[in-house]
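One protein chain omitted, others in place.
Up next is chain A:
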Amino acid sequence: MKLEKYQSHLFKNIKEQLSQWFEEDKIDEINNEEVYRFLHSIKGTAGTLQLGGLMQLSDYLLLANNEMEIVNWRKNELRNFLFDLIELTYAYEHFNDVELKTEVDRETAAGLIQIIDDDVSMLIFLKDILEENGWMVITNTDPEKATQQYFDMQPDCLILDVQLPSKTGFQILDDIQQHNEKYFIPKIMISIQNDKESRLKAYKMGADDFIGKPIDVEEFLAKMDRHLQRKRLFDQSVLIDELTQVYNRRFFEDSITRFFQDFKRTKQGFTIAVLDLDRFKCINDTHGHLMGDQVLMEFAKFLKQSIRSSDIVFRYGGEEFVVIFPRASNEDVERLLNQMIQNFSTVLFTSKDQTFSVTFSAGVYTVEEEAVTPESAFKKADGSLYLAKRSGRARAMGAKSSNMLFKKKVLNISIVDDDVIIRTMLTNILESMELDHLDMKVAAYENGGLFLASNQAKENHPHFLILDGIMPDMDGLEVLKTVKQAKNAACFTVLMLTGRKSEEDIARALQLGADDYVTKPFSVQELQRRIERLVKQVK
């Protein structure tokens, strides 16, 4: 039975409601009864349309809604409350393409979970709740592709549905049985068919757990936590990065926690430096991955030789390293690193007949206050690294040198897109971004005319503009052209959202002065990273 037609009708209704709530100026507040009816209607419909994830999410939101006892919602609060639903709607509509584009950097992953299920809304729902818990998730609907990806990525945990279109979950278990014996990867089966026979079969085929649908979210998360903990314990026997022979990221996470504990006791500060090889991708592309590995090995060796015996080097992932300097001041480390950058640039590498040298950049942060967490300390060092890169690479930057760049400025951010889902989603992403040095003003417009007529468009503040390439009436390129010809053209940083196949449009956008582009459909995480990068550029 073909359900697509009804599914898209449901999504259309959802969009209409969101547009009415969030975009009609007449509405200031939204009565909770409307919200309740909206969620209730989705819940009642989604299950029958085989949108299990959407049903579970709306059920979850209904429960949360009951507990909150809100009578009237302010627009932004409601948008925040419904964000997961908005994101699911977006991801669902674009999923097939997004799936192809999901690239996960395995080495930097927290815990990597692979889910195989043919109910796409279920996939998105599970992905969301798992990612909220700090895990990374890859998803597949196609069993063949899924098996391939399982071998490529070696996830920390596998979740698979029993009933799949071309192959059953049992057959997939059979396919990976060989692998099962060599590696420890917990495997969990989920199924709407929750009878003893299916459960026994699953366990006999090598599944570690069996969960019936609809899923009890709390129980599911508790189980996942346990499975991943066991996996982690297993993996923790490995502390050294195989290629570079320095400590690995896992050990860094443990070490930094320990350093913070010691700091609370002894009050002796320490400094974290995040180091990143400059233009490393270029080295790989020009000289090949083997040469790239050579550079990484040499760099790690150089680091170990250049620091004190009490300092510790970690490979954080890819070409990124972290060094912890106990009892060292920000200025000292910054000075040392700048010297090291000089020294390393004299090391010569030879590939075939070519000789080249490599530089690196570094961001430094010193932990001196108790209020700082390991995450925020790393983020601050990473932020300084970013500024070092932006300031021309091959340099180290600490709190002092990067502070001089910080000035609290107004940053206008405008989103112009005819799709309400994208407008609401981006508004939410942007409003929840933490940018201490900027005073952000976010506005969304459904067409170029409204944007160009707005006051914001004429102001002389830096302006970050996210522009949909294809819109009815006035398309994005036209808006871009107008913006770039205006008196305040220099204020604008423009990110274009373009169709995947329209290379001509991309070329034209760049020619007209767009600073970057993202092809639709985009993965939300990818877009978020891109936005963060561009917003940081605004000085």
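Keep this in mind: a residue touches a chain if its C-beta (ideal position, glycine included) is under 8 Å from a C-beta of that chain, and two chains touch if they have at least 3 such contacts; residues count from 1.
By definition in this document, contacts and distances are computed from a predicted model.
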Complex member absent from the view - protein name from UniProt, among "Fe-S cluster assembly protein SufD", "Response regulator", "Sugar ABC transporter ATP-binding protein" or "Phosphate transport system permease protein PstA": "Response regulator"
Contacting the left-out chain in the complete assembly, out of A:Lys15, A:Lys43, A:Arg315 or A:His463: A:Lys43
Touching residues on chain A - with respect to the absent chain: 1, 3, 6, 9-10, 13, 40-41, 43-49, 55
